[in-house]
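Handing you this structure, nothing more for now.
One chain of protein is taken out of this complex; the other chains stay put.
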Amino acid sequence: MIPELGHFALILALLVSLVQGTLPLIGAHRGNSGGRAWIALARPAARTQFLLVVFAFACLTWAFVANDFSVVYVAQHSNSRLPLEYRLAGVWGGHEGSLLLWMLMLSGWTVAVSLLSRHLPDAMTARVLGVLGLIAVGFLAFILFTSNPFERLLPAAEDGRDLNPLLQDPGLIFHPPMLYMGYVGFSIAFAFAIAALLSGQLDAAWARWSRPWTTTAWAFLTLGIALGSWWAYYELGWGGWWFWDPVENASFLPWLVGTALIHSLAVTEKRGCFKNWTVLLAIAAFSLSLLGTFLVRSGVLTSVHAFATDPRRGIFILILLAIVIGASLFLFALRAPKVGLGGSFGLVSRESLLLMNNVLLVVAAGSVLLGTLYPLLIDALGMGKLSVGPPYFNAVFVPLMVPLLVLMSLGPLARWKHADMAAVLRRLTFALAAAIAIAIAVPLIYGKWSTLTAMGVLLAAWVAGGSAVAIIERLRAGGLGAQPLHWWGMHLAHVGVAVFVLGVTLVSSYQEEKDVRMEPDDTVSVGGYSFRFIGVREATGPNYRAMVGELELSRDGKVLRTMKPEKRAYLTSAMPMTEAAIDTGLLRDVYVSLGEPVGERAWSVRVYYKPFVDWIWGGCLLMALGGIVAISDRRYRMKKAAASAAIVQGAPA
Amino acid sequence: MNRFLLPLGIFIVLVAFLAVGLNLNPREVPSPLIGKPAPAFELPQLHKPELTFAPKDMQGKVWLLNVWASWCVSCRQEHPILVELARTGTVPIYGLNYKDGRADALRWLKQYGDPYALSIADAEGRVGIDYGVYGVPETYVIDKAGVIRFKQIGPVTQDVLEAKILPLVMELSK
Partner (left out) sequence: MKRILPFAFLALLALLPGAASAREAAPTAQDVVVEKRMVAISEELRCLVCQNESLSGSQADLAKDLRREIREQIQEGRSDQEILDFMVGRYGDFVRYRPPLKGTTLMLWFGPFALLLVGVVVLVTYLRRRNRRVAETRAALSPEEQQKIDALLGRNDAGQKP
């Protein structure tokens, strides 16, 4: 009964979103006189749709909690012995449920706009909610027609097939919701852009309205990607943190373009320029989110993350993609030529530096997209089969990031309109000198010189130095307290990038690993840490049996702790799972994973010393935090539309 | 031309590729060995391990080399087709028993029928590597000069047999 109610709620949600996606748009088009009643429909429709989707999601969750194996999706992705937290997270452990999560996020974002848009003109709100309603129509139809999570299984299964053991991890609880918050959050920037194109009012006010939403989505996406990376790091048993898998790339592409968008929105808001470009980026960021959804769920590319594929789904989502993106790009082509230029600025100015940032980020995104789709392109042209993997991406992507990092220190110090590059560089002299000194010192401390390592450290120190100079200058001027929060947010995020780059550089340069055969009492040491193998014992989990290794970690003869890497055999799956044991520290991780038994009492064991590896995710956390700080700025709080609209009207057309 | 149409144009091209991509199988890898001489080897026969078999023994004949194993589930799917083909005697089928135990393999043939003129045992999978085997079952069509002319990855279906393998065998046998 409850699954049927959930199904019914989804059908109702589709009908409501049809209303939400049509009438308010028509009303806004007619203008205030004729369309007021229809405009007024937007908010209640968005809220009703949200409640219906929440209800449907709750129904599916209930089916998981109550072990209702008469629902196909539950029978495929759960099991009566699955712990409750994974039954809850199992709701999005497969294709159908994760789409419902996608939908839940979309209606959540929509309702947030409906609640927090009181300062917007009603027609604008109606257009934004209308566009979001149309997207909801597409996804609800996709769920209902191709991927219904409430489909019944008659007769019911005795027990479920269980959730893929790889997914039975806290990572599943946090990573997908965060990632989807980000992915789907770009739909708001997209909806604002389309609404602005529809109304013809593509102005600085539009940029101001969509900026906090975009930054929030970007922060969530940053966290989501970082969580996924961290999950892979501890779960896969060998400590890799990024694999350039098509599905990872699919989440990274909107991030790159979203990062460009955040920067270009800043220019559009402050200076009223690059409006067309900013709109195009907003469309692109969300389009890439949609493209990612297509790539993950259609099976056109082989990926470790791919869902079970069904060609019908691929076709449906491709058509959806074609309609949504095609229509928006067409609208863009119609409206963009009439958009004004905005204020003037010199060839060397903060504006042009930010444009350069955009060029680099977009080229980087284009390269990742090219590498990801290239096997498909070549195959489609009948020119053979290729694989494009990590060696390619590292060779192409890293060099593109170098100029970007170099510019990162210059941009925030350069003035709007016209900047004196020589003066900026003079202000950075000390930072540059310090960065060079650090870059030389770090490899010397580690006792292994490598020019590439020194380069990485130099760039990280340079970026951090740029922010330090900016902050110190303000401190001297005594205006630190007066600095707006978004200024602090920017520097926090930039320092996050520096922390990230340092982490990546050091862990890839100085990590050590050993693959050894250990009997009880054997020791192995790596990176100054020593492990003594105590032995392996059996243990039983709720739905698995495990071999638990015990190793005593010590340094300089002092015992630090016992580490317990596991090898798990889940009852419902033949695939053995590795659970690494990690001792996390600010300056290094020590990582142990248990291999196979290689003798009566001997096991193969892998130990890793990974300096600064946590800085990779720490850096991402700082970036996301920077985003959150930036949107807490007073400027973005409720403000009457009139005030911001005033600036805009006067901008040269 | 409106330069603002450029993004739309790029997007349309992309969608066209994606649409074509939907009908492709990204996991099927064409063999670079097609048109090249079948790699030489000499391996013991499955039934009579004291005897060996080498591709050069087949010089002057068109033949099929079918890679199979008792642990391979989809081999059972194609097996009746191979048994039927063997009965017609159109083309000799040689089996490459890949990474299998001899007893298991013999029992399997007894149970499901033996379409092979003879089978050879590649217990370590080394010949499999030379032939670029990555998904059992696989079937090679080898011509009179000992050149690989076609490779089927995955089970031979009735369609593949009638549309590709048999016409090719006919042509090569002329």
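Order of writing sets the labels: A and B. Residues in every chain begin at 1.
Operating definition for what follows: a residue touches a chain if its C-beta (ideal position, glycine included) is under 8 Å from a C-beta of that chain, and two chains touch if they have at least 3 such contacts.
In this text, all values refer to a predicted model and were calculated from it rather than measured experimentally.
Among A:83, A:108 or A:343, the one in contact with the hidden chain is A:343. In the complete complex, the residue from A:52, A:524, A:563 or A:581 that touches the missing chain is A:524.
When the omitted chain is restored, the residue from A:165, A:443, A:565 or A:595 that touches it is A:595. Only one of the listed residues, A:359, A:425, A:441 or A:587, touches the absent chain: A:359.
The omitted chain makes contact with just one of the residues A:66, A:370 or A:539: A:370.
Subunit A residues in contact with the hidden partner, per the touch definition given at the top, are 236, 238, 240, 243, 245-246, 270-272, 302-304, 306, 341, 343-347, 352, 355-356, 359-360, 362-363, 366-367, 370-371, 374, 378, 383-392, 395-396, 400, 416-417, 514-519, 521-524, 532-533, 557, 595, 598, 604-605, 635, 643-644, 646-647, 650-652.
Where subunit B meets the chain that is not shown, the touching residues are 29-33, 99, 124-126, 128-132, 134-135.
Convention: only the chains that are shown with their structure count from here on.
Our note on geometry: subunit A versus subunit B, Cα centroid distance of 43 Å, whole angstroms. Chain contact summary for the complex, subunit A toward subunit B: residues 276, 280, 283-284, 287, 294, 298-302, 311, 314-315, 318, 321-322, 325-326, 329-330, 332-333, 336-337, 373, 375-377, 379-380, 384-385.
Of all the residues in subunit B, the ones that touch subunit A in their complex are 2, 4-5, 7-8, 11-12, 14-15, 17-22, 24, 26-30.
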